[in-house]
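Here's the structure we're looking at; comments come further down.
The complex appears here minus one protein chain, its other protein chains still in place.
Just so it is clear, A, B and C label the chains in written order, and each chain counts residues from 1 on its own.
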Amino acid sequence: MVEVLSESYQNKFGYEGLTRCYQCGNCTAICPVSDGRFPRRLIAHLRWGRIERFDEVWLCLQCKLCDEFCPRDTNPSLAMQTLKRISVENGSVPPHIGEFLMNVYRRRNPWGHSRMKRGEWMKDLNVPTVKDCEFDWLWFVGCANSFDSRVLGVTEKIARILNELEISYAVLGRDEGCCGNDVKRIGEDGLFELLMEENFKVFKRYGVERIITHSPHCYNTFKNDYNIEVKLFLELLHDFINDGSVELKHEFKKVVTYHDSCFLGRYNNIYELPREILRSVPGLKLVEMRSNRRTSICCGGGAGNIAVGYQGKVQPSILRVKEALDVNADVLAVACPFCKIMLEEASKSVNCNLKVLDVVDIVYHSMYGEGL
Amino acid sequence: MICVIVRAVPDLVEGLEIEERDVRPYRYIANELDEYAVEHAVSLKEKYNERVEVIGIASEDAYDEIDESLYMAIAKGVDKAYKVKIPKTTSYKIADALSDFLKKFDIILTGTLAVDEFYGVLGATIADKLDIPYVGGVRSIEIEGDSVIVKKELGGGAYLVLKVKKPALFGILSLEKPPRYVPISKLRSVMRSAEIEELKVKVEEDVLDVRFLEPPKPEVEFIDGDPEEVAEKLAEIIRGLIS
Amino acid sequence: MRVGVYICHCGFNIAGFLDIDELVRYAESLNDVVIVRDYRFMCSNPGQELIRDDIEKLNLDRVVVAACSPNLHEATFRRVLSESGLNPFFLQIANIREQCSWVHSDKVKATEKAKRIIRSAVERVKHHTALESKRVNVIPRVLVIGGGIAGISASLLIAEAGVEVYLVEREPTIGGNMAKFDKVFPTLDCAACILTPKMTAVKENPNIKLYTNSEVVEVRGSVGNFKVKIRVKPRFIDEDACTGCMECVDSCLYYPTIPSKFDEKIGFRKPIYMPFPQAIPNTPIINPDECLYFITNKCPMYCEDVCEADAINFEQEERIEEVEVGAIVIATGYKLFDPSEISEYGYGRYKNVFTALQVERMLNSTGPTGGRIVVNGREPERVAIVHCVGSRDERYRRYCSRVCCMYSLKLAHLIKERTNAEVYNFYIDMRAFGKGYEEFYRSVLEEVKVVRGKVAEITDIPMNDDERREVERGRVIVVFEDTLLGRVERIPFDMVILSPAIEPSDGTKELARILKVSLDENGFFREIHPKLAPTVVAPGIFVCGCAQGPKDIQDSVAQAESAAGQALSMINRGFVELEPTTAYVDEEKCSGCGMCVPVCPFQAIEVVSVNGHVRARIDESLCMGCGVCAASCPSRAIRHRLFESETIRAEILSLL
Partner (left out) sequence: MCSGSCPYGESLDFTPRMLVLMSNFGEVRFTDTIWLCSSCYLCTFRCPSRIKITDEVLPKIREIALEREVPEELSRTLMNIMRYGNPFGLPQRERVGWVKELEFEVPFLEDVKRTDVLFIPGCYGSYHSRCREVTKTIARLFRMMDLDFAVLKGERCIGDHCRLLGEFGLFEELAAKNVKLLNRYEFNKIVTPDAHAFNSLKNEYPKFGLSANVLHHSQFFAENIENFEFDKLDYKVTYHDPCFIGRWNGDFQSSRIILERIGVELVEMKRNRENALCCGGGGGGIWLDSLVRSKVKERLSERRVREAYELGVDVIVTSCILDIPMFEDAIKVLNLDVRVMDISEIMMEALR
């Protein structure tokens, strides 16, 4: 479908960076997953006001790497998000993204697990729910940490740490929904609003004012889209390590490299926090990969790709694992459940000894000397 | 005119609550194959500009939950939606009840089967009541004058291409491409503006008792140990089976 | 003789390619060479100091500098010689950069060639004789040719310094092309608001003598002392008497049907007309080729009747005025390339296709449409602006016309503002190089579409029914490839504006011939050096504005004032030093045949009677030292200072 728009095309798309673009192609060159057809070329299309069906737009992971390299502040990732939004509005969504969205819509999680089972992870744990106690903080567990067996261990560890630190918190259990961060990145604004309204309703019902979360995806959307007070679990951890409430007694004698999550790093400028935590673990040697901090590459799990895996030819997770191997790291530390899922799979598929661990895993080990 | 019959069925993902004389689903959703039928009807509308109507049938419990699927059908392009409340009953009674309403349509689509009706007779029964042809297991439909050309799946990748005179009823089994995605904002605006007409039809209740027959648990034995031990045990078991 | 040889490394320009040590060793072996030195930059102060010291301490009497072209630093090293008490002409430059290190690929052979060049310079310099430079007084008046913004700026600056200026303009009014504009980029100032005060200032300045409707027909003499003939064509209206009331124009019974040159042929005028209301001089003009009085002699001559100032004078005749000036400033400006040469663009064939200047006139409130953009009787809804029409094109003009990108953007902005049409700019490369230009480009980007891709064709042949309808609506179809998308597109437009190349004004060649200066490969006046003397064309002749090459108003004014400064500096000094390398006549040998007289391009030779014998005589103040006469003389009576036969012979023999 071709639409030629004559007037105020930029307003229509709600993307102002458009006219600033001078088509240098930096974004395309830097993009780890681009096949050369985006973002530059698609911005040219947008500029023209000609919108057609672009299947390649779904290769974009919304990792914002291109934004970092744009000399004109064009925010190509926003252009990609805009194009995705237009595609969604026209109903042209590739099957794997459609499935992701339908799962979130029907079951409030990307995998299509039963909503009833959201609280199952805490069956044997002593985790307070909002229904049965007073609390200061709501721990928003997040979809991955609630369902995915690969990161459930992290969830359990967080629960134990929270309990032992005697923090006044509670979880929503079965009432927890999906934060909608990736739904928004896909451009499904209607669904995002639905989720946001629903979440706010739940927050109001239980008097939630402040949120702790471990997932950078939840953190990002709560902070920037919901505008609600939110704290990253790692921030909490960092504070406790600093004031001595958390004692890191056990040595972790490994070479560790840290992979920046896009939603912590480029989206929210949190680069040093996880690194400081890692540095305070005794025995740990922190090394940096070739691309780190601002230039870090994505794990491939963003923008709706977490449920079925990234569909492109280039698997960024594998690139990332190779980078970690290049610096002879034993452990690839992550701070995001999505990254953990993607990178762990990549590490298995390249058949190497690289262990992918959450920062929480490492801290937990250092605190209790177990759990690895 | 095309009509699609959409049934509300238990959402198996959410699970069931099994009681003494009843099976209670936590939640209902539209039968997946019926949604495929909607998809087919909408593409026919796009291709041949046919009017498409949809009728949702749901039990007392599912009567509200069927709405969402009907609205989604409207968002996809269906012209009108009806719904009918039915008690616990068999396909034969449903067919009886609906045949009057369905007379005016020349193409009727529905899922070949449903998760609560694996024997797949609803379509066939209705066709029988209306005295029109029925083809099940359909993958694709094209209209050619007053006939319809359908591809029926035979399994193993084989197809049967049939030419059927209208009116006819087709049981849909699959899609050629995945169902289209409906943006939620569109769905929500449809929910605000469109209306679902409630069809008052008298359906006799004739199912009195639903029981859950628990299948016997198969005996599973995990063999532990190092490979040699495991092999030893395994060999023993196989020997036992053979002799 | 004591010759010193100085070999310059010129950074890596020479030393990076030639074997300097080898050259030094070789030069030391030459006869009469007493010292050979090499240095990184001989032209720098320490380099010059080396030569000075040696002349003093080693008593050198000849110097050879092996370096770059003599065009660059011959003057520098001559000064070094004369400061050290040596005659400056005891110098020879061996050009081992332009003629050697820059142009060869074989290092060994190039070094060998450099040796020869140095040897020949050494042999030649020994034959040099002492020459004295002559001083010539400078006439404190300046001729400015061309009354556009460059000519006006130069004239005003010179006149304000109290120096008399003759400003010669070919058209009936000054103002040039800038007077046609509506607004100027990037500030979007009103062009008239900038220009008209300056035009009036020209008129009012007592030091400026304005000749409009006039041409320079002959220039004799040389720097400091030019004799110029100006042809003043009749205007048939007395400029001094005329009040500019325009009654005569109104009364003329001829309908305005003649395409106006000033309005780029989209507006029409009568045979008696004023190009535009703010014209300077504010006097109409009668074109005798169109006026009924001149053609048929049967005209009621209402114009004469209505003129209360009695300014109309049908008897006016062409006259030649002679003036003497010390310096000349060329400011002849540009004209647009004729896009009808590019047949695929259909200029002249389609009513929808315009040149940028035509659109400037349309946009101008004093223009033929009163500032409205009209195509086929209505406002366009979609407008294409095509950059680089004829520029950067091997088939037409190879150079970049430099201003088109910006004025095209300006037109895009103005059209968007006036008509709210959809505007597309088709460019190859967007060149927004000046101060504030990039910002302007960015702001225009917000409102127009820019497409990278040269328009291939403008056509009215439809490909399908949609296009047929568009063509029937009076649109033309523009075919192009969007090279950023790699897709060929066809889009119908109401209006297509071509931004043609800038090329030298008509008559540039003729003027170059009159002034005896050279043009570059593109037909613009050639400056002596693009960096060292960007405004100097020849001694005493300066160039500014688009006569030197395409440029925008800012640069034209800056260059005009630079040229004015050059002229003023010369006049302020009061004299110029003439190269003594002129030709002279050996009266013993001269037979007075007169062969040399017609070949001299500077009219410096005449045949006179000396003691009853007919002899050629060379006016050395006019001689530019070209040597044509010496070559033409059958009895070898004309010789040339510094280029005596023996000198050249020595030079050539040592090369072999």
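The criterion applied here is as follows: a contact is a pair of C-beta atoms (placed from the backbone, for glycine too) under 8 Å apart; a residue touches a chain by one contact, two chains touch by 3 or more.
Given the structure is predicted, the values throughout are model-derived calculations rather than measurements.
Student: With touch defined as in the header, list the contact partners of the absent chain among those displayed.
Tutor: The omitted chain makes contact with C across the full complex.
Student: If the hidden chain were put back, which of C:304, C:381, C:460 or C:644 would touch it?
Tutor: Residue touching the absent chain, from the options given: C:460.
Student: Of C:321, C:481, C:579 or C:619, which residue touches the hidden chain?
Tutor: Hidden-chain contact among the options goes to C:481.
Student: Using the definition of touch stated at the top, determine which of C:57, C:298 or C:395 touches the missing chain.
Tutor: C:395
Student: Name every residue on chain C in touch with the hidden partner chain.
Tutor: Listed in rising order, the touching residues are 343-344, 388, 392-395, 453-457, 459-461, 463-464, 479-481, 483, 486, 488-490.
Note that in this section only the chains that are shown with their structure count from here on.
Student: With chain centres defined as C-alpha means, what is the inter-centre distance between chain B and chain C in Å?
Tutor: Whole-Å distance between the two chain centres: 85.
Student: Could you tell me which residues belong to chain B and also touch two or more other chains?
Tutor: Residues of chain B never touch two or more of the other chains.
Student: In chain C, which residues are in touch with two or more of the other chains?
Tutor: Counting only residues that touch two or more other chains, chain C contributes none.
Student: Which bits of chain A are touching chain B when the two form their complex?
Tutor: Residues in contact with chain B: 88-89, 91-93, 95, 97-99, 101-102, 105-107, 112-116, 188-191, 193-194.
Student: Touching chain C in the complex: which residues of chain A?
Tutor: Checking each residue of chain A against chain C gives 6-7, 10, 19-20, 22-23, 40-41, 44-45, 47-49.
Student: What residues of chain C sit close enough to touch chain A in their complex?
Tutor: 422, 430, 442, 445-446, 449, 451-452, 482, 484-485
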